[in-house]
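Just passing along the structure, written as structure tokens.
Omission of a single protein chain aside, the complex is shown with its protein chains in their original locations.
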Amino acid sequence: MAGTGAGYDLSVTTFSPDGRVFQVEYAGKAVENSGTTLAICCKDGVVFAAEKFLLSKMLVHGTAKRIFPVHRRAGMSIAGMVADARQIVSRARSEATQFMNAYCEEIPPELLAERLGLFMHAYTLYWSVRPFGCTALLGCVDEETKKPSLFCIEPNGMVYKYTATAEGKGKQAAKTEIEKVLANNPELTCEQALMLVAKIIHKVHDEKDKDFELEISWICPASNYEHAQVPVEQRKAAEAEAERILEAEQEDD
Amino acid sequence: MAAVEEPQDYLDVLQSHRGGFSFENCKRNAYLASQVAIKPPTAMKSGTTICGIQLKDVVILAADTRSTCGPMVADKNCEKLHFIAKNVYCAGAGTAADLQHTTEMMESQMELLRMATGTQPRVCTVVRRLSSMLFKYQGYVGCALVLGGVDVTGPHLFQIYPHGSTDKLPFTSMGSGSLAAMAILEAEYNENLSVEEGKKLVAKAIRAGIFNDLGSGSNVDVCVITKDVGGTILRNFEKPNERKFRAKHAAFPIGTTPIMKQEITKLVSVEEDVVMRD
Partner (left out) sequence: MMDFMAQRPVGQEFVRHVEDGCPYRADDVMKPEQAVSTGTTLVVAEFDGGVVMCADTRTSTGQYCANRASRKISKVHDRIFVCRSGSAADTQALTSFVLHYLGQHAVELGKQPTVNTAANLFKIMAYNNKDHLLAGLIVAGYDDKKGGQIYSIPLGGTRVRVPYAADGSGSGYIKGFMDANYRPGMSKAECLEFVQKATALAISRDGSSGGMVRSLVITKDKVEEAVIEGNKLPVDL
């Protein structure tokens, strides 16, 4: 019975005497160890960004992704164990297609998020399974109204709707940065956000960690309101600009 | 993944609700009957006249009392009005066994429902239960029903076909004598009739069935369902076919037939040859 839980941390089906389920809380810890990911609901769409650590110099660029398409107008970025998250992505895709098949309509973002919440919650109820060690940021743009929306689905099954949020190692710093950005420019567009997002991820990156690759995708007019990777040239330009500004800021200090 | 069992498709739920029925044997029996000259067993079906009318705040049902088995009358005074709940009754035509089971099942379901909810069952509840059951059996449960009742929402009259289709009507008739009965109802029904007039009308409609349809006969049963009293069955409300002249069969006195000759012949000869042994 090592550790703090006195045995209460061994199963998701047992509460501790003070009413906590430790395994679910530990799943939250798995999320906090991961590289930062963030998503912003802009005026005209959603931007996702993820800091992907390069585990090997020989890893092929653009593989082992952390941002996934869910359906044509929805994407999902992951903080935590990506292997776990793939179950959620696959569930999200099947929910979306099933809804489409039954009702001939795209699934409303709220509903998709809520269903994924139920799915993740179900894994906190049974002795024989373990909770998901990841948090998903689900971003959608409505088919008709083109209204963007963003949800955060946590390992305990809770679903929150955000205008912008961040998860992972640098989530606190990243959230503060995003708040500043949105305070200065509430009418931010996705194109404008690109550089700012790159800047935030670079800024919150811990030098002690391994090198990282920046993953950015969006759902906005530039991608014809479909979930797509930001074109490489555009991403590199944004990243270069971000690094230039960051260096300038550091020199000022 | 194995731990969380959820339906993969929301329509799977629907499929599971429908339940699994196999009509393979029905098809096989029909095939065998058509190929070989075997006549499958038949059940008692009542060629029937039943009808019902809905008035301002009362529903009246009526039925004849002949039950047939092929060309033969199986019961001259059977009951075709069935109790379902205090405020819901139904008249049935079709396969007698199916009718009896179906109405008894419905009666117990409604009683359980009443005890569970503490309220009087509604007519529409009975209709939905019956129609889903009949639809499920795809017409193989031969129940044609005229269902009437009074609940919190007022008086209601329905007709339900063996395949599970339902109609809500102000007046209706079913069974083999339905054509004759309908002729009367079409001519004389009016929603402003009084209860007494209503009773006379349904009785007249059933009488038309009794006299003009071969499958219907004997007496008229009537059931009046009101809000306050619930249903009351007026058994043999009319007896248009009473035997007027019952043959009086007095026994003939002994000696009516004279004895002309008496002769007793022994058909068996008994030999008394008993051997005693020690």
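Order of writing sets the chain letters: A and B. Residues in each chain are counted from 1.
We adopt the following convention: contacts are C-beta pairs under 8 Å (C-beta built on N, C-alpha and C of every residue); 3 or more make two chains touch, one makes a residue touch a chain.
None of the values given here were measured: they were computed from a predicted structure.
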* To do: Have a look at B:166, B:218 or B:241 and name the one touching the chain we're not showing.
  => B:166
* Out of A:83, A:111, A:158 or A:232, which is the one that touches the chain we can't see? -> A:111
* **Residue among A:59, A:102 or A:158 touching the omitted chain** => A:102
* Of B:67, B:131, B:218 or B:241, which residue touches the hidden chain? -> B:131
* Quickly run down the residues of chain A that touch the omitted chain. => 101-105, 108, 111, 144
* To do: For the chain that got dropped from the picture, name the residues of chain B it touches.
  => 10-11, 14, 26-31, 33, 35, 40-43, 45, 47-48, 69-70, 93-95, 97-98, 131-132, 134-135, 138-140, 142, 144, 159, 161-167, 169, 172, 174-176, 178-179, 215
